[in-house]
Each structure stands twice: as structure tokens, then as C-alpha cells.
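Missing here is one protein chain; the remaining ones are kept as they sit in the complex.
Then we have chain A:
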Amino acid sequence: MSMEAALTGFQQAYYKHDALDLANCLKPTPVDRLYDFWRSTNEVRVEHNVKHAITYGLGGIERAEAQGWIDVFVHFWRASDKIIKADQAQNQGRLSERHAVEVYEAWKDLVQTFQKYIGNGTLPHWIIFTLYFVANDLRKFAIKADTQLAKAKPVTFSAGLSDDVVATTPKNQKLEEAARVFSRIFALCMSDRNPNLSESRKWAVYCIANLQFKTYFKLKTITLCKNLIKSIEAQADMPPWNLYPKAHRVTYMYYCGVIAFLQEDYNKAETALFNSWAYCYKGSTKNRELILTYLIPCRLITKSEIPSAQILQEFPHLQTLFGDLVSSIKRGDLAGFDKAFAEGEPEFVRRRVFLTLERSRDIALRNLLRKVFLAAGYEDLKEGQTEKDRMRRTRIPLAHFATALRMGSGGGQTVDDEEVECLLANMIYKGLMKGYISREHAMVVLNKKGAFPGTGV
């Protein structure tokens, strides 16, 4: 791609007002693409060449705006220079963190150039979407740089006057820096005072927010996510929600859902995740799978509902992830649950659903106890009662429950009697079972009008 060739692409995209195509001109991958462009000039002449190409190549752009584009392409050239050097170093097996950092820094300059010219109104408002793509690349470069830095220096020991031997320096310096850049881009969007909403940068609010979410998740700073959501909610005068591109909305809802999930606000999480699910494009299997990864544990907590076999069939990954667990819960098989849970632990922990899924053991337990209840059969009919008055026995000896717990597959649970009581007490406390325990009679007295809410008995 020579200088002229790159700019032809740019020209076409520009006249079509196509932000995505324009962004594609500035894509750093694959690296081969950049070689021609890189070779078409050098550090000494790049400004001159770009200026020439843009001024004469592009008709109809005002001088002020042209200057902006000149700057952009000069920075793009410099970034390409660093990217190619890093690529060469990698091929020669001598990639060091310095290369990755230089690529990151050069790309950051490109992003900031965009910021500057968008901010002062030189570049048209729709370029904000191009900036979104360029900023996304910055995120990737930052992660690469941090990985290289971490390899070079795993632990920092204190210099300076600190009291302690190890300096608590951040592990993700470059990504944190990138996050701050994104914040400023976000501010750029929110602060657009253009009364004509159709020409406002506010249309990029959600996609930039999504970029920030992605970054904060990697940095594990959930608080910052919360702040971001709050600031959007506080903003009046935005374009109507349902006029935003669906893709932006689905992603945004997904993140809101996960953020609520991580803070154990399962009701809120469920609403958001369900919304995201409902609008998600049926063809994006991966996205739908991601949504379900959090929606399923959520439902387990809020509604004590297990996902249907149908859903799990549709998503093989989820079947692998949740399959055994879900069938153990259904059967009331505690040993099976524990086994499936232990096996799935690494994956659950990685997706941060471990601590939530743990609580679904209660449902397995409830199902087991319900079986005991059903097995206890019916009271004998009293005088004057007919068949339809037949009621289930509601006074179940503790021993029955204890036996059921100890009987399970794989040797059952080793629980002493007090622990059985404790588990039953929990069921009642959490509303999964209605009744009370009588120690004196070593019995559970279940509610006649629904011992296990939501299960038909």
C-alpha cells in the first residue's frame, strides 16, 4: 500500500462518510499491509509527503481539516514504523518490551491526534466512530505492552523512601493509561453541545462506554464501571435509547448485567442480561453464549430455575460448563453436585461465576429434601374424609432427612445430626422449605399449604 494507495482508500471512505472503512485504512493488522505505506516515505520526509498527498489528492477539504488529516497520517506512519520494527524483531526472536512499548506510545499519539482534532471541531463529528476503532487497537497494544513489561520485570522492589521492601506498583500500567485516554474520549462524546442531535458525538457514547468496560474488566476495576454507568444515567439530553445501534445496546446491557452480577445484585443483573439476550443477533453465537454464562447462574439464584436441556443443547460450550452441575441439581444428587462443581472449578473461577454457582447447591439440597417429603407418603384418612381430602404427611422425622443425605451416590455426605438440622434450618431461612424444626420431637413440621414453594407441593 503506497502513500497514494492508502489515501485512495481514505478518500473513498471519507466521501461516503463511512467511518468503518476509514478506520480500516488505519488498521495496524495485518502488518504486511503496512509495508508499502511505510516504504513510501521516511521520517525525514513523511510530513512533506503526506501533506502533498492530502493537499493534492483530496479535493474539497478545507485547509484546516486537511491539516488535521495530515497530522493523523503522519502519526499513522510513525506508528507503522514502530509496528514494523517490532514485527521484524519478533521474527528475529529478539522482541523486547521496548518494542511493544514504543508501538503502544506511537499508537497513543495517533489516538490523541484524533482527540485533538475532533475536540476542536476540525474533523467532522462522525469521525468519532473511526476513533472508536483506532482506540480499540490502542487497547490491544496496551495489553501487549503490559505483557512484555511483566515478563521483563515481575516484581518491583522499592526504590525511594518507602517503608516497605516491595513497591506496590501497578501491573497494568499501559492499559491503565489507555483507560484514562478512553475516559477523555468518552468526555469528548458526552460534552458535545451541538443542538442538532443528528450531528452530535453523543451517538458514540455507548460504544465508547463498551470499550471502557472491556478495559476496566481486564484491569479488574469494577468501581470505575459503576461510575461510568452512573454518569450515563445522569446525562439528560441524549438521543433516544432505542435509536442507538442494536449492537451498541446489546453489548452495553450485557456489561451492565455482568457488573450487577459481580456485585451480587442478581435481580438487576437478570433484567439487564435478559434484555441483552432478547435483542442479541441470533447469529452471534459467541455473544449469546457469553450472555447465558451469566444469565444461567443468575436465574439459579433469583428463580431457582435450571436451564432447559434445549438451551444447553444449543450451546455445546455451556453444556460442558454447566451440564453435569445442572443434572445433579435436578436429581437432588449432592455428591454428584460436589463432584461436578469441583471439576468445573477452574473454569467457573475464570469466568467469575464460581461464588454464585456455589449457592445453587441449595437447590440440589431442596430437591433432595422434596423427594424425602414425597416419599413420606400420605396421612391416613380420618373419619369423614374422602380420597380428595388426602393430604401428605407433614411431620417428617429428622432421621429420614439424615438418611437421605447419607445415602446419596458415592457414599453420601458425612454429616452429623446437628449438621442435618443446620442444613434444614437454612432451607427454611432461605424460603426454600416452609415449616419448622422441633428438636424435642426430632421432627420437621412442614407447612400444610406448600412445603416446597414453587415446586408444586
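The rule is short, and it goes like this: contacts are C-beta pairs under 8 Å (C-beta built on N, C-alpha and C of every residue); 3 or more make two chains touch, one makes a residue touch a chain; residues count from 1.
Basically, contacts and distances are computed from a predicted model.
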- Of "PCI domain-containing protein", "Signal peptidase complex subunit 3", "Large ribosomal subunit protein mL48" or "Glycine cleavage system H protein", the UniProt protein name belonging to the chain not shown is "PCI domain-containing protein"
- With respect to the chain omitted from the figure, which of A:A23, A:V50, A:I306 or A:L424 is a touching residue? A:L424
- Note on the structure: Of A:K339, A:R361 or A:R392, the residue touching the omitted chain is A:R361
- Option touching the unshown chain, where A:I83, A:V103, A:L149 or A:A269 are the choices: A:L149
- Item | Where the unshown chain meets chain A, residue by residue | 96-98, 101, 149, 152-170, 173, 220-223, 262-264, 345-346, 349-350, 352, 354-355, 358-359, 361-362, 418-419, 421-426, 428-430, 436-439
